[in-house]
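One chain of protein is taken out of this complex; the other chains stay put.
Per-chain residue numbering starts at 1, and chain names A, B and C are given in the order in which the chains are listed.
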Amino acid sequence: MKLLYFAWLKTKTGIAEEEITPPPGVTDVASLLAWLKGRGPGFAAALADLSAVRVAVNQDYARPGDKVRPGDEIALFPPVTGGRA
Amino acid sequence: MKLLYFAWLKTKTGIAEEEITPPPGVTDVASLLAWLKGRGPGFAAALADLSAVRVAVNQDYARPGDKVRPGDEIALFPPVTGGRA
Amino acid sequence: MIRVQREDFDPGRELEALTAGNTRIGGVVSFVGVVRDFAGERPLDAMTLEHYPGMTEKQLGQIEREAMARWPLEACLIVHRFGRLSLGDRIVLVMVASSHRDAAFDACRFLVDWLKTKAPFWKFEEGPQGSRWVEAQASDDAAAARWAKR
Partner (left out) sequence: MIRVQREDFDPGRELEALTAGNTRIGGVVSFVGVVRDFAGERPLDAMTLEHYPGMTEKQLGQIEREAMARWPLEACLIVHRFGRLSLGDRIVLVMVASSHRDAAFDACRFLVDWLKTKAPFWKFEEGPQGSRWVEAQASDDAAAARWAKR
C-alpha cells in the first residue's frame, strides 16, 4: 500500500511518500488512520484533528468507511486551498 | 431639432439625418412621431407600428411623454440587436 | 473603460493592461462575443453592426458606472466593435476584475445582459437566403430584467 502526504501533513509526519503493510485489522480508511496515529509522535500530531484531514483512495475522495486494499494509493492532506479569490 | 434614423428606419424613410422645425403643437415624443407619420409614405411605413420603434432624446432612451425642444438630438431606431449569443 | 471601434481586439493584451500594477485583483471574468452560425435557423456569411456614435459611448459609460456602484470592482473594460464582421469574428469584450470572484462573475453577466438590451447596435445579416435586419429577442429583455432592482 502506498501512502502519500501533502502540505502540512507532509511537514508534520516528515514523510512525502512511503510503502507500508498495515496489520490485518486495517480494512478501511478509519482503521487505517487509527493505526497510523499510533506509529509515533509525528503521526499523532498530524492526525490529532481528523476534521482537518482529507483522504483520497486511488485519487478519489474517500470517506471513513471506504475500503483500503493492498496495492491502493492512499493520500492524506488538508482541505484544498486552490486559488482563493 | 436634429433627427437621426438607424437600421430599417433609415432604409424606410430614406434619411439618415435631417434638421427639422416641427410645428408648435409638437412638444413631446408622441406628438413628434404623430407629426412625422404624416410627412409622406416612407414615414407612414416606417412608423406604422410604433411598438417596434425606440426613441432617444439627446442620446438617452425616451418615452412618449418626454419633452422635445429646439436644439435636441432625436433618434429613431428599432429595438437594439447587439451580440446575440 | 469604454471603447467602440471598428478594429479587432486582443483579449490577452487587454487582460494584461487591465490588471497591470493592481495587486488587489484576485479574479478576472471575461466575456467574448463571437459571430456565430445559427445552424438550423438560417445560415450566415457575414453581418454588419450599425451603431449610434455618441449614444453608444454614453450608454456603455452609464452601464459601466452602474456596475462599479453595485459591486466592489477593481477594474472594468467594455470593447464593442462595429462595421462588417465575418463568421467567427469577435464582436464584444466585457472584462471585470475584482478581489472576489463572485463580484466579478455577477458584474460581468450584468454588463453583458444590459449591453444586449441597451447599447444602440443593430445587426444586418447577410446569408445565402438574402439579407435582413435582425429582430430583437424577448429573451434578451428578460435577461436584463433579472438585474432590475426590487
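Just so it is clear, contacts are C-beta pairs under 8 Å (C-beta built on N, C-alpha and C of every residue); 3 or more make two chains touch, one makes a residue touch a chain.
It should be emphasised that the depicted structure is a prediction, and the values quoted were computed from it without experimental measurement.
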item: Residues from chain C at the interface with the omitted partner, ascending; value: 10-13, 15, 19, 23-34, 36-37, 39, 87-88, 99, 101-102, 104-105, 108-109, 112, 143
item: Touch list for chain A against the chain that is not drawn; value: 4, 6-8, 11, 56, 59-61, 75, 77-85
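Throughout what follows, only the chains that are shown with their structure count from here on.
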item: Chain of greatest Cα-centre distance to chain C; value: A
item: Whole-Å separation of chain centres (CA-atom averages), chain A against chain C; value: 48
item: Mean-CA-position distance for chain B and chain A (Å); value: 72
item: Chain B: positions in contact with at least two other chains; value: none
item: Multi-chain contact residues (two or more partners), chain C; value: none
